[in-house]
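Partial complex: the chains shown occupy the same locations as in the complete assembly.
We call the chains A and B, going by the order they appear; numbering starts again at 1 in every chain.
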Amino acid sequence: MTAFSDTFEIKTGGKGTYEITEQVARVVSLSRILTGTATVFVQHTSASLIVFENADRSARVDLEAYLDRLVPEGEDYFTHTIEGGDDSTSHIKMVLTRCSEVIPVAQGRMQLGTWQGIFLFEHRHAPHRRSVVVTVLGD
Amino acid sequence: MTAFSDTFEIKTGGKGTYEITEQVARVVSLSRILTGTATVFVQHTSASLIVFENADRSARVDLEAYLDRLVPEGEDYFTHTIEGGDDSTSHIKMVLTRCSEVIPVAQGRMQLGTWQGIFLFEHRHAPHRRSVVVTVLGD
């Protein structure tokens, strides 16, 4: 059994979803682990990780529009606004999605379903550099 | 330390929650791992996994009714509707819940709390076959 860890950076262009499936797959391949799990973790509180449909871009367009309506900026009860109108909304969107995903590994490859991809979800308007840690555990 | 992985299928009868605690427990038992974790992963983008109260069916009735109101079908801004009114809503409900759960294992058994069960959450109206991967890691 082995534990293998690597970190990579994603430069985002502001709000939206950015596919990182290939970068994660590369770490799994480097680990040479055949059976186990890959844990993906984003070290931020205003960006999140999702496993989502990666075939048709329109699914992500709808998700992003939905979340903007579910967590609108400028609610008058928000107090955490020092960094702007997207400050509290970014943290809340992160909580409603998540900061880690655990994906099974078998025969040395992630066992994602046919339509599943891994995405970094940037919630801030401004571009950011985001750190993603991948830890592979197994035999 | 060992890694053990197995996959099973669930046939759903359409929208709703389906308890899979026993099927997951069987894989944990087969693994003969005493201390570690069980990662449960659903390989789909329109069904999800939750750990939820399993004593009183009414809790799940309320959850399902709540999510239908939170993510209503037929929003006029939805564009991802090629498979019907439940297409984008299913993906969004999956993101608001999750596709993996990690449960601790001790003395060879999952350490679920008294009222916790593991459920597959089908979001499509039509019946589907859903694949669930269980990976047990530990000593």
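Here is the rule we use: a contact is a pair of C-beta atoms (placed from the backbone, for glycine too) under 8 Å apart; a residue touches a chain by one contact, two chains touch by 3 or more.
Please read these numbers as outputs of a predicted model, since none were measured by experiment.
All protein chains share one sequence; of the complete assembly in this entry, 2 are displayed, while the total copy number is 3.
One rule holds in what follows: only the chains that are shown with their structure count from here on.
If you average the Cα atoms of chain A and of chain B, the two centres end up 19 Å apart.
Chain B meets chain A in the complex at residues 1-5, 39, 41-46, 70-71, 75, 77-80, 82, 87-88, 91-92, 94-96, 98-100, 102, 131, 133, 135, 137.
Note for the complex: chain A touches chain B at residues 1, 35-37, 50-53, 56, 58-59, 61-63, 65-66, 70, 96-98, 101-106, 111-116, 137-139.
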